[in-house]
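A single structure is presented below for examination.
For this depiction, one protein chain was excluded, whereas all remaining protein chains were kept in their positions.
Our next item is chain A:
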Amino acid sequence: MSGYSTIGGDVSGSVPAAAGADHVALQFQDSNLQTFPPTDARGKLTDTFSRPAEPEQFGWHGYFNLLSYRPYFNVDTSDVVQRVGDSLVPFKGDFVEKTATNPDMYGPFWICTTLIFVTAALGNFAAYLAHKTSSAGDTNWHYDINKVSWSAGLFYGYVGLLPLGLYFVLKYLGVATGLVQLWCLYGYSLFIFIPTSFLSVVPVEKFKWAVVAAAAGLSATFLALNLRTHIKTASERWFLIVCGCFVLQLGLGLLMKLYFFTVQFS
């Protein structure tokens, strides 16, 4: 015992009283166990998005409570209109910057839903027009209800799963991204396909191809440019990822044209 320094030294047998130096306060660090879905996203795309103090209210069952998703719908009509307008002009590449503080899920969800109904209805209408202008009523035309379900699967699946996959890939590569920002970006990039569908009703095949190609090109460029500005500095493989997303978006346009707006006379 003699070797010990005197921390309240001659109190025998008892636990030495905590001296000042030992009084390293037990600091409770902020738990890194983020169970609340939104706050998991940190990094370049999200650090200006501060949330109102919701996690303390909800805990782990925030996933199931509708109100915990309210911050993602905090947009006014003018915001949505402006974002939609931005998505039509792909050459600026600053969409994600503009939505970094307030990414919304309203746009992606309702643009997808509108696209589903629009492509199903107009695909059927295009088939009807083609039927009328070519074969004069020898086969009976009927409304193809399967278009609605396939269209729902295609668009909800694309916008739902692809950003999720991209998010995981980027996380693996160490690039900081936010999942909601990716959903927002992908959702708004699909807006241009809505007017495209209206134009694809014209029964002239070349016109349809031209319109779909233009729209798919614009949409994919919008997506690629915005992704590029974000992951360019963070990883050497950015070019591969951006190209991949570009090609997939073109593929979506192609699929849309082939399934909904191509009429086969069997």
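FYI, contacts are C-beta pairs under 8 Å (C-beta built on N, C-alpha and C of every residue); 3 or more make two chains touch, one makes a residue touch a chain; residues count from 1.
As a convention for this text, contacts and distances are computed from a predicted model.
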_For the chain not present in this complex, what protein name does its UniProt entry give, out of "Histidine-containing phosphotransfer protein", "General transcription factor IIH subunit", "Protein YIP" or "Tectonin beta-propeller repeat-containing protein 1"?_
"Protein YIP"
_Touching the hidden chain in the complete assembly: which of A:63, A:117, A:168 or A:198 does that?_
A:117
*Hey, which of A:129, A:148 or A:250 is the one touching the hidden chain?*
A:148
_Where the missing chain touches chain A, by residue_ = 66-67, 69-70, 72-78, 80, 106, 110, 113-114, 117, 121, 124, 140, 142-146, 148-149
